[in-house]
Every structure is written in structure tokens, then in C-alpha cells.
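Yeah, one chain of the complex is gone here, protein chain that is, but the others are all in their spots.
To keep things simple, chains are lettered A and B as they appear, and every chain counts its residues starting from 1.
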Amino acid sequence: MQAYLLNLGVLISIYSILAITLNFIMGYAGIFSLAHAVFFGVGAYTGALVAMSLSASIFVTVPIAMVVAGVLSLALALPALRVRGEYFVAASLGLQVLAVTVFSEWKSVTGGIGGLIGIPPVDLVGYQIYRPAAFFPLSLAVLVLVLVATRLLVHSSFGRSLTAIRDSESAAESFGKNVPLIKTISVVISAALAAIAGVLYAHYLAFINVESFTLDTSVLVMAMVIIGGTGTAAGPVVGAALLLLLPGLLSYMSFLPQTQIGAIQQIIYGLGMAVLMIFRPGGLVGRSKAKARTRPKDPDTEAQAPASRPAEAAR
Amino acid sequence: MKKARFASAVAAATLCIAVAGSAIGSAHAEDLKIGALFPLSGPNSAYGDIFASGANLAAQHVNADNMLGGRLTIEYEDSQALPQPAVVGMTKLIEVSQVPYVLSAFTGVSKAISTLAQRSETVAVNGGGVGPDLAKLGPYFWNVIPLANLEVRAMVPYLADQGLKKVALVYVDDPLGQSILDELKATLPDVGGELVDAMSVPTNTQNFSGIAAKVRSAGADVVYIASYGAQQVQIAKQLRDNGVEAQFASYSGFSVPEAMKLPEADGLLFTTQAVDYTSSDPVTKRFVTDYEASHHRMPSAYVANYYNAVRLFALLAHALEEKGEPVTGANLLAQRKATKSFDLVGGTVSFQDNGTLLAPIQVNRVEKGAPVALTTVSIQ
């Protein structure tokens, strides 16, 4: 029982890291990426390969994975500089699909659909960490580190530049901010931190394959951020915990027919997503409606949130 | 205030888990529970239903015979045929329900849970996946199904005898498909055959009219289809629709009713583990009779395999109970190694040292939506 909760705890920590790093570009830079699972995957594959061939020490695997993911994230930064709104979403979607193809076809490196098996446990100054009881504190510690790091960044002058760009790119530009550079750096940071989650994931499951890094994962992480509350500190963690606990809780409902339980879980999960969005569109820990209304509006914000237009039409 | 609400939500969730956990913990001590990780949702869930029908029938029989001290129940977890849900489900089965024995299916799922099975000394038994990698997943991973490399070795000589020597392969791009490709490449030259073209398809593709055009231009005598479930059926249908006239061949993945019902599948040749359903041994007879009575159709090899997987557990657990030993994964493994052969559906079988069942393969043909056995090949 305890190990089961610890196991869930590890997964929640890992997905929280992903949600926090996605929230960093989504909530603070206004970059809505559907390709976050790509960097999760890049981190996982890099971590696994380094651990299997070089060293399983966390101080070796994590930095290498971060660098690789950071460099590759420039592919995402490129469209982020050119387009916004739904166009960027589509571009990130394209990147996600391309990455999945590469993950499943570059068999000599990723093992294809068969994946990589037998990934060694995390090596932390000589200790082998794989049991949930030991892995949970580790993943929790990493989560806290990532959380603190992103908090510090958000509250630094860099973070203020980010929010300035999110709210109005042209205004930020006129204040002399180097918009392309700031955007690129934020994407690189987000991807590099997401790679840490990938490394942990690879070590913990001891098996990875492309199916963990598909568009569904990207959407799941995005749902965690939005359900929790975009642009909030606690939101992504709450969202990750909720979406990972939900299937677990549903499987305890023993009155449901056993072979339909999977489908019923998925239906509740899907409807739950929709209902939450209808009644709490700002997320569980999101800003209250009144505050959101008073946010200054300028044409730039409009372009970023095109869906708000028919809302006006409806009023 | 918001924080308080969040905290209370977490508290409620924890409470739910705790209550549910204790409810399970207080079940009758002498009752035995095994786990099953089947796809119950998602594109491969049709398999989950079939696997479960075999496993449930076996549990029913075991309980009717009072083979064990208490009642045998099966706890299902949804793997969605994907690694991560499988690992979560496996952890729950091991840590919460503490089952000693888990039914597994699908190559990706099996590989993902094999490490957990070893670490926790829980037996995982596969009766559906046929990727040859499955033979190499350690002592706690067993296969009650002969693997795909054996199936190809049985099919290729049969095709050659029929004068079907130019083979085109349409295979799913995963370890199973890859292994069938390798095995065809290796075995075809021995019988004077030739692999004229091999086209891989991604696991999620649904439209194969383009593939059909390529198959046609390859000019093969026989098209070997190696995929799963819905996709496999679509490949067969769309190849025929798009003017491919060649003979079709496939492996045991085709032995699901949905696939055989398809008009386009008529005449298709496929291999399965040889199960003589007409056999007069009481185990097989009872299995076939009761399955037909409740499902109104002949059981497939999958049904038999998962029936066998559960029956195997009951046989081993029965022996352990006789000896007064607890039914744990480690004891089950020791007991299996100590037992020479088992009376299962389809006859008396034995295990190889690597935990994989050695069984003869039969070649079948689909006729009017049902399989007809043509010949049985023994492979060493």
C-alpha cells in the first residue's frame, strides 16, 4: 500500500516537473507548446543512454540530458519567434509528430517501439536508488529544486521581461527589450528542465519507449497546467496530482464491470476535463474572474487569446 | 482559503485510498487473488475482452472444483497495451493487492513490467504477446504461448509446399514485426523462397491504399501480414479492396473473431499454437464445451492460452498448498521448475528452461469466418 502511494508520488513529482516547466513558457511567456513531451523524451533517452554506456551518476546524466534538450529546443524556439497563437500551436504540434517519428524510427539509438530495456537505477554518490521508498524523496527533492529555480526566474528581472512580452510584445520591444533573445532563452530553460524529468522517468521505470513521449503526453501535461491554473505557482503541481490520482481512485470502484472499467475511467477523465474548464476556466488555483477581467487589454493580448473574441460577441 | 480547499481535497483523496486499501486487505485470508494487466480501453482493448474470457472461465472451473483452499479471483488492471499504465497497474497489483502471479499481454507491456516482476519476485505470465524478446525477460517472466519465430518457421515450409515462394511482408514497425521480418529473411532461402518486398507500417496508421499499390507492384505469390487487432483487419480488407489478389498469410495475431469474420479474410492462412479442440482429454473437452455454451463460438488460441495461464497457477498453488507452503512468486517458480509437465488445454505440455512453453504449431485457414486446421508442425 505504502509503496503504491510512493509510486504514485514519484510519478506525480515527475509530471509536476513537466507541468511546472511547461507553465514557465505557457504562463509567463505566452508560448503555448504542444511539444513538451519531446523534451521529456529527449531527456529520457539521453539519460538512459548515458546511464547505460557511460555512468548512471545523476551528476553525469542530468547535465548531459539538459544540454542536449536545450540545444534541440532551438527547433521550437524558431517558430516561437515567427508566429504566435494558434499558428505556434500548430508548429509545435508538427514538431511533436516529427519527434515521435524520429523516436520510433531511429532504432539504433532509441530501440524503436521496442524501446530501451534494463536502464540502471540512479546512482547518487554510490547509492543505487530504485525502490519507491528511496526514489520518492529523490524525485521530490528534484521537484522542489525545479520549483524554486522557476520561482526565482519568474521573480527576477528576466521573469518581468517575460510577462511584459506575454502581455504586449510590441510594448516590450519599445522598452528596449530584446524580445527574440528572451523568448529563446525561456524555451531553452524550459526544455532543459523538462529533460530532468525525463532522466528520472527513465531510471525509475527502467524501460522507456516512444509511447511515453507522444502527443497524448504533451496534451496531458498541458491539461495539468490548465486544470491546475496557468501562470500560478501551485497550479501545475495540483493539476499533475489530480490527473494522476484520478485513474487510480477510479480503479477502486469495484462495483464497475471489470472489463469496462478502463473505458469508464477514460470517460470520466474526459468529461472531468470538460466540466472543470466550464466551471473553473482559470484552473483550480487560478486567478479569480474579477481579477482576470481587470487585466489591461491591448491588441497583442487579443491576438494571443483569439477565443476571447466570440466571447465578446456573446456578451 | 483556496489552500485549505486544496488540502482538504488531498486529505479526502488519501482517505479514499486508505479506506479502499483496508477493504481489500480484510478479504478472507485463505482466498487467492491473481492479477491481470490487459488492455481494457484504447485501440487494442478487443484483445483484453478475449483474454479475460479465457482467464475467467479457468477461474470459474478452479472454483467449481474447489482446487484451492479458498476462492480464486482475478483482479484486472487496464494496461491500455501501453508501458506506463502497465507499470502503474503492476505496482498496484504487487504492492496493494500483493498478488503472486500476474497475467500479462503485449510485448511492450511485458517488457516494461518485467523489471518490476524480477525485483518483487512476482511471476508474470504472457499468453498473448509473441515477440521473441519475451523469452529473455528473466526467470519470473513465463510464456504460455510459443513465440512468433516458431510460427514463421512453421509457416514458411508450408507455403513453399504450396508453391507460394515469392513473399511480400506488410509488418507493423515494432519488435514483433521486426522479428517476423528477420525470421522470414532467415528461413525463406532454405526452402527456395524469396522476400520480394517488406513494407513496415506505423502502429497507428489506418489507411493502407498506398501500401496496397506497393504490394501489387511487388508481384508476390503471398502477402504475409504481421500486425495486431484493428490494424491487421484493415490491412487485409484494404489490400483486397485495392486489387491485391495474392494469397494472404499471417500469424496467431489473426486468431480473433473480428479478423476472421471479415469477408476479405476468407482463405487466409495463419499459424497458431496447435490446440486440438476435438481432443478427448477431459481438460480440453470441458474447456471447449463450456466456452461454446457461454460464448456461442469456438475458443481461439488466446482464450486457451489465458485459460491455461490461470489453470497453471491453480495447479502450482494446489501443489504448494498440499505441501503447506505459502503461495508466493518464488515458490511458484520453484514448483514450476520441479514439475515436469502440466495437463493443460490442448494436451500435456512442458516448459523450456527460459520459462517459455514448447508447443507444436498448426497452420490454419480461414473458411467462412472460422479457422480450419490444416496441418501441425512440431518444432524443436
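The rule is simple: a residue touches a chain if its C-beta (ideal position, glycine included) is under 8 Å from a C-beta of that chain, and two chains touch if they have at least 3 such contacts.
In the analysis below, contacts and distances are computed from a predicted model.
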{"item": "Options \"Branched-chain amino acid transport system permease protein\", \"STAS domain-containing protein\", \"Lactate utilization protein B\" or \"Gas vesicle protein GvpL\": UniProt name of the undisplayed chain", "value": "\"Branched-chain amino acid transport system permease protein\""}
{"item": "Omitted chain - touching chains that are shown", "value": "A, B"}
{"item": "Residue of B:Leu37, B:Val167, B:Leu181 or B:Leu262 touching the missing chain in the full complex", "value": "B:Leu262"}
{"item": "Sole contact to the chain not displayed, among B:Gln238, B:Ser252, B:Asn308 or B:Asn331", "value": "B:Gln238"}
{"item": "Of B:Ala230, B:Ala319 or B:Ala373, the one touching the omitted chain in the full complex", "value": "B:Ala230"}
{"item": "Option from A:Ile208, A:Met222 or A:Val285 whose C-beta touches the chain left out", "value": "A:Met222"}
{"item": "Sites on chain B contacted by the missing partner chain, in the whole complex", "value": "41-43, 45-46, 173, 199-202, 204-211, 213-214, 216-217, 229-231, 233-234, 237-238, 241-243, 256, 258, 262-263"}
{"item": "Positions on chain A where the hidden chain makes contact", "value": "26, 32, 78-79, 82-91, 93-95, 97-98, 101-102, 104-105, 215, 219, 222-223, 226-227, 230, 260, 263-264, 266-267, 269-274, 277-279, 281-282, 289, 292-293, 303-315"}
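Methods note: only the chains that are shown with their structure count from here on.
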{"item": "Intercentroid distance (Cα basis), chain B paired with chain A, Å", "value": "34"}
{"item": "Contact set on chain A toward chain B in their complex", "value": "1-5, 7-8, 11, 101, 104-105, 112-115, 117-118, 130, 132, 205-209, 211-212, 234, 238, 241, 245, 247-249, 251-252, 258-263, 265-266, 284-285"}
{"item": "Residues of chain B touching chain A in the complex", "value": "2, 6, 10, 13, 16-17, 20-21, 25, 39-42, 45, 48-49, 52, 76-78, 80, 82-85, 87-88, 91-92, 94-96, 107-108, 111-112, 114-115, 119, 131, 133, 173-175, 178, 202-203"}
